[in-house]
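Down below is the structure, laid out as structure tokens.
Removed: one protein chain of the complex. Kept in place: all other protein chains.
We just call them A and B in the order they show up, numbering each chain from 1.
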Amino acid sequence: MTYDVPLLPGESPDIEQTTATAGEGWPLWEVFVRARRGISHVHIGSLHAPDPESALQNARDVYTRRGEGVSLWVVPSSEIHAFEPEDLVDYVEANEKVYRHATTYDIPDEVGHM
Amino acid sequence: MTPEEHFEAIVAAEDKIEPTDWMPEAYRGTLIRQIAQHAHSEVIGMQPEGNWISRAPTLHRKAILMAKVQDEAGHGLYLYSAAETLGVGRDELQELLHQGKHKYSSIFNYPTLSWADIGAIGWLVDGAAITNQVMLTRCSYGPYSRGMVRICKEESFHQRQGYEILIRLCQGSPEQKAMAQDALDRWWWPSLMMFGPHDTDSTHTEQSMQWKIKRVSNDDLRQQFVDMTVPQADYLGLTMPDPALKWNEERGHYDFGEIDWDEFWTVVKGNGPMNRDRIEHKVRAWDQGEWVREAAATHAAKTSAAAATRLTGAAAAGVGK
Partner (left out) sequence: MIEPNLPSMPPVLPSANGDRLVFLLACADDNLVLAQRLGEWISNAPELEEDIALGNIALDHLGVARALYTHAGEVEGLGRTEDDLAMRRSEREFMNALLVEQPNGDFAHTMVRSLFFDAYQVELWSDLSDSDDTTLAGIAARALKEARYHLRHSSAWVIRLGDGTEESHRRAQVAVDALWRYTAELFEGGADGYRDRWQKTIEGVLDEGRLTIPEDTYQRSGGRRGFHSEHLGHLLAEMQWMQRSYPGLEW
């Protein structure tokens, strides 16, 4: 099955302008699921909902249909703050404190595993 | 390293491009279109199958079919999520679908005329989807590839439920067997058309392959599908509606007849049996739901405004100082 249905003459693959304005519909929420005890929440996808209750119910229906999950979080996408990859790389490079890494240290074998 | 070089290095290393990475505009555009059209396909696909929910012959079949269609809606949702990471809203994508500027898999432009069609769709359409989807789990764009991994896990029950329906029919009464044969006669060629035109006629196969959005060519996927499916039809005791279909020992593949490309392009252009109906149905559901969505948004705004007022009121009253 192909989803890149062929373009007809006159059609272009460029991103189309539409009359729909972003933000008119229900806001976007990010969904986090902890699948089992002992592991952390993982970002699993997103969905649209008008309010937190609806976001939770929808997340349950969409993302835990097969019984995955002991804990479910939903967060409005607008509330997620992020570092760009370059910011993180810059931080690490600028802070060349190699002594933070265990591999820097030489422990004699006789001492055993550390 | 320039951003382009960085991008190309990631792709070459079979690593994943993530939403915040720099990417060529054409890569982003191609992905938006492809992921969105995949999502639209799942959503439109709910119609031909949904057509038989109320008439499923047993409660068991009804439950399975409802679960399958629900899965498909969920897949549409995962895919819209992935598309939205590329900076486009779902509402925008939907409008493109409604306007006919975005397409969906051509197979859903055919009607489901009998219960056997539900079996044929599960067997052939989901079979074809699986052929394609395993490839897509290796797509270079992270959110799409992860969405596909999730989808693939859920997909195998879909094909099996369809095939099982046909086994039952083919082992049943003469009328049931005839129903199954009739469904195969109508769905076989459209299934082959799902894989798109020959690669020599496909305008963007090459670029998509370079960017690792597409990993296998149309013709190779189609051949894979035929090779897998013909023995399955033999098992059912059904005849493929293709006199040229024959095992080729030298090639190690099945030879098969030429697709009716007139029909193919007619459907792609929007003039197939159900193109208008599918979109009209979709648009109608959306339009009729306008007041509902608006009510929900209005209520949410009222509720958060009320909460905010309580907070500021409490602050002003010096509560909690």
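Keep this in mind: contacts are C-beta pairs under 8 Å (C-beta built on N, C-alpha and C of every residue); 3 or more make two chains touch, one makes a residue touch a chain.
Worth saying up front: this structure is predicted, and the values here are computed from it rather than measured.
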{"item": "From B:100, B:237 or B:289, residue that would touch the chain that is not displayed", "value": "B:289"}
{"item": "Options B:57, B:231 or B:313, residue touching the unrepresented chain", "value": "B:57"}
{"item": "Residue touching the undisplayed chain, where the options are B:153, B:246 or B:302", "value": "B:302"}
{"item": "Touching residues on chain B - with respect to the absent chain", "value": "43, 46-47, 50, 53-63, 66-67, 69-70, 73-74, 76-77, 80, 115, 165, 168-169, 172-173, 175-176, 281-282, 285-286, 288-296, 298-300, 302"}
{"item": "Residue numbers in chain A that touch the chain omitted from display", "value": "26, 47-51, 53-54, 57-58, 61-62, 65"}
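Everything below uses one rule, namely that only the chains that are shown with their structure count from here on.
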{"item": "Geometric centre distance via CA averages, chain B-chain A, whole Å", "value": "23"}
{"item": "Residues on chain B engaged by chain A in the complex (per definition of touch)", "value": "18, 20-21, 26, 28-30, 32-35, 37-38, 41, 70-71, 74, 77-78, 81, 84, 88-92, 94-96, 99, 101-107, 125, 128-129, 131-132, 147, 154, 194-197, 201-204, 208, 214, 218, 221, 268-269, 293, 296-297, 299-300, 303"}
{"item": "Complex interface listing, chain A residues touching chain B", "value": "1-8, 11, 13-16, 18-20, 22-26, 28, 45-48, 50-51, 54, 61-62, 65-66, 82, 84-85"}
